[in-house]
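Other chains of the complex are left out, but the ones given are in their true place.
For clarity, chains are labelled A and B in written order, and residue numbers in each chain start from 1.
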Amino acid sequence: VIDLSDAFRLRERAGEAVYGLSERYRDALRAARLVANPGCYPTAALLALLPLAEFAGGLRQLIVDAKSGVTGAGRTPATATLFAEADGDVRAYGLTGHRHQAEIEQELRAAGITAPLVFTPHVVPLRRGLLADCYAYFERAPDEDALRAAYLQAYGASPFVRLLPPERAPNLPALAGGNGVELHVTRNGHVVRTLAALDNLGKGAAGQALQNLNLMLGFPEERALDDRALVV
Amino acid sequence: VIDLSDAFRLRERAGEAVYGLSERYRDALRAARLVANPGCYPTAALLALLPLAEFAGGLRQLIVDAKSGVTGAGRTPATATLFAEADGDVRAYGLTGHRHQAEIEQELRAAGITAPLVFTPHVVPLRRGLLADCYAYFERAPDEDALRAAYLQAYGASPFVRLLPPERAPNLPALAGGNGVELHVTRNGHVVRTLAALDNLGKGAAGQALQNLNLMLGFPEERALDDRALVV
């Protein structure tokens, strides 16, 4: 069973469920019977931040400023997601607390990252796509070579996660309809800035569910995901 | 009382209500106690077509192909008007009948225009604005001078209706937030094509209600409407 709700994501309620962040729990997912598929915000934020675990000792603060397409709010009719409300607006929300923050923090801590997190989600007027700008403030930040090595170590064998060269910004339309993730990492003094881009309905939802299904069944990880799904 | 619903628009249920198409029923509106404010589609279609009444003898067919911003469907949450459904789409609807067709036909007939009408409404991905392309097929169409004279006769004294020169197409953004209407009329052989553009929330709804209020109270017709309202 792969559960896309948040019923089993927090460990206090997880039971035997494995958290379905494929690149992080690949081995456990191969043996799982119940998978708690992550939300789109946690998927982007965690893929961006988890490779910093080896530098966690000097990490003082995390900030995640995320921008999500309107479908992140689901398809149930609501005033806030009407065309006439969402078009022409960029809307910060959850300014006093967002339900996905605990999910992000839980997984950061499980990886040894205990620095506090400020999380600001936004709705932007596009159908699909999510960009998370993640800022990590260090007492002394790792240099770019060490950073790049850490991200390559984390994702070099992962077919869906691509580390961009510094001069290339993430490209949401090119990710739409697929299971891909683009990461862009730079160091600016004390701050490591990592941008993570994905399709909130792909890698942020159904795509990752299919990736996890492949792991559970012993299939190649990219089966039926090696091309972009249809985009509606 | 000015009623913006469709409760009193059809004459069989109108009672003492005056149909609130300001330019057509200006005198009656001055004496009205109850006004049935028209819908946005009928306002655009009727302003475009009523000046053809004097040529009605040779008129064989009317076609109205209308494009409305999403707010034309109101603000009640519904799947069809969600951002993720309306963005990226141009959607014809009511292909087997639309509730505003009877309202248009009633007023055409009251003016002596009995040619049959085909009406095709569409939703387009913009918040506000309505463009109605109206095609009138004649056995022998009036020439452009006669046409122009008929439209100037109908609207020359109307502060909100502007007849465009042939080389200028209607401009929806310039009408947004106001009570203005732009008309563009040409003859192409047997066909007189009249485009009518307005803001469906302005002249197509609240703006015309205010214009009617001015008429009812003996105020100048353009009071509080001589500048564009705020646009959200």
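Here are a few things to note about the model shown:
As a working rule, contacts are C-beta pairs under 8 Å (C-beta built on N, C-alpha and C of every residue); 3 or more make two chains touch, one makes a residue touch a chain.
Please read all numbers here as calculations on a predicted model, not as lab measurements.
Complete-complex copy count for the single protein sequence, taken from this structure file and not limited to the 2 chains in place, is 4.
Basically, only the chains that are shown with their structure count from here on.
With centres set at the average Cα position, the gap from chain A to chain B is 49 Å.
Taken together, the chain A residues at the contact with chain B in this complex read 69-71, 75, 77-79, 81-88, 125-128.
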